[in-house]
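One structure coming up, written as structure tokens, with questions to follow.
All protein chains but one are shown in place.
Up next, subunit A:
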Amino acid sequence: MAAQGGRALLALCGALVACGWLLGAGAQDPGAPAAGMRRRRRLQQEDGISFEYHRYPELREALVSVWLQCTAISRIYTVGRSFEGRELLVIELSDNPGVHEPGEPEFKYIGNMHGNEAVGRELLIFLAQYLCNEYQKGNETIVKLIHSTRIHIMPSLNPDGFEKAASQPGELKDWFVGRSNAQGIDLNRNFPDLDRIVYVNEKEGGPNNHLLKNLKKIVDQNTKLAPETKAVIHWIMDIPFVLSANLHGGDLVANYPYDETRTGSAHEYSSCPDDAIFQSLARAYSSFNPPMSDPNRPPCRKNDDDSSFIDGTTNGAAWYSVPGGMQDFNYLSSNCFEITVELSCEKFPPEDTLKSYWEDNKNSLVSYLEQIHRGVKGFVRDLQGNPIANATISVEGIDHDVTSAKDGDYWRLLVPGNYKLTASAPGYLAITKKVAVPYSPAVGVDFELESFSQRKEEEKEELMEWWKMMSETLNF
């Protein structure tokens, strides 16, 4: 009887303990949204990063968790809503979230603009959590990055498409289902085609930057633009982004401008004025991703033509022509340099491969972030020290200018070399300076511009002085 009782007790203890464990598993399981999946997912978890696909609610919760963990350095905001009303969420990481500190460059990552290209979306969620964790652990590289950059991460530009793609039953996801937005618009063909304009300007003369004049009016009145596209365009115009990457899937390469061929042919290397720095930027991503930069990697599909791929990078148009893409729109309508990164041969791979995609890409994602601190940067001010916004900074030999932001701050990405930089603004006298640029960090070059009127005043005063002197001498 005693033995029986003992056995009963033992079993009971086990039961109670297990129940207690289940209940009290609060502190055991950070970051796993659905308790039903908790046991399986705990195997795939690392430091709060759960390597699983996040639907819209889980995406939101993951970002909220990062914010809750790192309230001092993060902020969540939305740039607008998708066609079906889902918020286009962005998490911002910086030492002073919500604020543009003069001189601090702005960076963005955008993923999942094709809803069925899912790896980018997940990687960006993992990245947000990773940056928060590493910051709190005191990882010097990450701390420095967050203190010196304003990092914006938008895991999904097309949440509607993702839901459609993710809702497919079975293991194989269709190559096209969920690609476009809820209206059936392919967002990466939906941007105003500025390439065509710049090609004309190259031949016939015209501006080489900020080609979309009367921007607000055009964007708001254009009925062909999807709400997601409009939201991104406003975002680009509001924040002086310097560097960006646009994450896709279906192949494994880092793609840079121009995406559209000059002559209109199917493939043709079409370099932009900043071809040198773009190659360097693309390499900065691909070289840290082992499969991407593997020269002996076979193409994703047997008959693929990857002849344009060099070291895991390719010129967009050399690979195949894309009109109306977001990458070129960034370059030609703003100061932002953007590349397109194709992360996976399979657009929507199985969930258990996500961890290895993270391992392959985490160093690339950080390395690419660091590229923003290259070239030349500084302030354009007048002689009284007031900032001059919208001043033009041009580089001799590169037919693409950048402009200064509201605080007079500018950033000009350049590969190492010797350059002549000229800062000019309407009503001011231009100044040219010589700069020697290393690989990194960025060289600081400030400009103090003298306005015409001021010079006129000075000349007038000089004249008056001379006249006075003359009249005194000659007894007028």
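Just so we're on the same page, a contact is a pair of C-beta atoms (placed from the backbone, for glycine too) under 8 Å apart; a residue touches a chain by one contact, two chains touch by 3 or more; residues count from 1.
Definition applied: contacts and distances are computed from a predicted model.
S.K.: Pick from "Glycine cleavage system H protein", "Tctex1 domain-containing protein 1", "dolichyl-diphosphooligosaccharide--protein glycotransferase" or "Secretogranin-3" the UniProt protein name of the chain that isn't shown here.
M.R.: Options "Glycine cleavage system H protein", "Tctex1 domain-containing protein 1", "dolichyl-diphosphooligosaccharide--protein glycotransferase" or "Secretogranin-3" considered; the missing chain's recorded name is "Secretogranin-3".
S.K.: Looking at A:G250, A:P273, A:G375 or A:G408, which makes contact with the chain not pictured?
M.R.: Missing-chain contact among the listed residues: A:G250.
S.K.: Which one touches the absent chain: A:D311, A:E351, A:D399 or A:D446?
M.R.: Here the residue in touch with the unshown chain is A:E351.
S.K.: Check the options A:H114, A:R262 or A:K355 and report the residue that touches the missing chain.
M.R.: Going through A:H114, A:R262 or A:K355 one by one, A:H114 is the residue touching the chain not shown.
S.K.: Among the options A:L123, A:I151, A:A166 or A:A231, which residue touches the chain absent from this view?
M.R.: Here the residue in touch with the unshown chain is A:A166.
S.K.: Considering the whole complex rather than only what is displayed, give the residues of subunit A touching the chain that is not shown.
M.R.: Residue positions of subunit A that touch the missing chain: 2-40, 42-43, 48, 52-53, 57, 60-61, 64-66, 68-72, 76-78, 87, 89, 114, 117, 136, 166, 168-172, 174-175, 179, 248, 250-251, 301-303, 320, 322, 346-347, 350-352.
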